[in-house]
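Heads up: the structure comes next, in structure tokens.
Every protein chain of the complex appears in place save one, which is left out.
Right, chain A next:
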Amino acid sequence: MATWALFPLIALLSSTLAAPAAANSEGDALYALRRAVVDPGNVLQSWDPTLVDPCTWFHVTCDHDNRVTRLDLGNAKLSGKLVPELGKLEHLQYLELYMNDFVGHIPEELGGLKSLVSLDLFHNNLTGPIPSSLSKLSNLKFLRLNNNKLTGRIPRELTKLGNLKILNASNNNLCGTIPVAGSFSKFTEQSFVNNPRLEGPELIGFVRYDSGRDCN
């Protein structure tokens, strides 16, 4: 039974490795976002899925190889869910989706954005946990998740983000303790204020990270 359950997983993993990096698959990924959101301001009107790449779409910036590097949709009156397809934008450096009305979870697939420098999701209505997969974003400098309704623990894996310069997780409903190792050593409590259930910095050597009260 377990073997059978593992099989598709292995298949999936190996297939992701082998998948070709297609320029218009980036367009498809962005178009998946367009289909998933409500866009009363028509800011996504230029997003024509029949074009070979999304580089002429407005609010999208590409590099010289026609790979998407920026998505600037801050303050754009968008609502709806973030789509897992966004994780396919391998060359994306800036994902600016702040100050909208996005709901639902942060897709764990965003951990696939291996070039990402800045992830700005602040001031939305996102719920659910901070995905620990974000710890794979080794180039990430700015992680701003403040003013959402995020719950759960702050994944300790995020302390691996050696380049992280700014973390703002304030004004959410996070719980548990605040990791203090690695890159988190430089963040002050300002990064975490207004999370009523957050217990404070973890005490290394005294309390196990995942012990303690219920936290979801």
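The rule is short, and it goes like this: a residue touches a chain if its C-beta (ideal position, glycine included) is under 8 Å from a C-beta of that chain, and two chains touch if they have at least 3 such contacts; residues count from 1.
By our rule, contacts and distances are computed from a predicted model.
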Checklist entry - According to its UniProt record, what is the protein name of the omitted chain, chosen from "Anaphase-promoting complex subunit 4", "non-specific serine/threonine protein kinase", "Regulator of G protein signaling 9b" or "Origin recognition complex subunit 3"? => result "non-specific serine/threonine protein kinase"
Checklist outcome for this item: Filtering A:74, A:104 or A:129 for touch with the omitted chain leaves A:74
Checklist outcome for this item: Logged for chain A, residues touching the omitted partner chain are 7-8, 11-12, 14-15, 18-20, 22-25, 46, 52, 56, 58-59, 72, 74-75, 94, 96, 118, 120, 141-142, 165-166
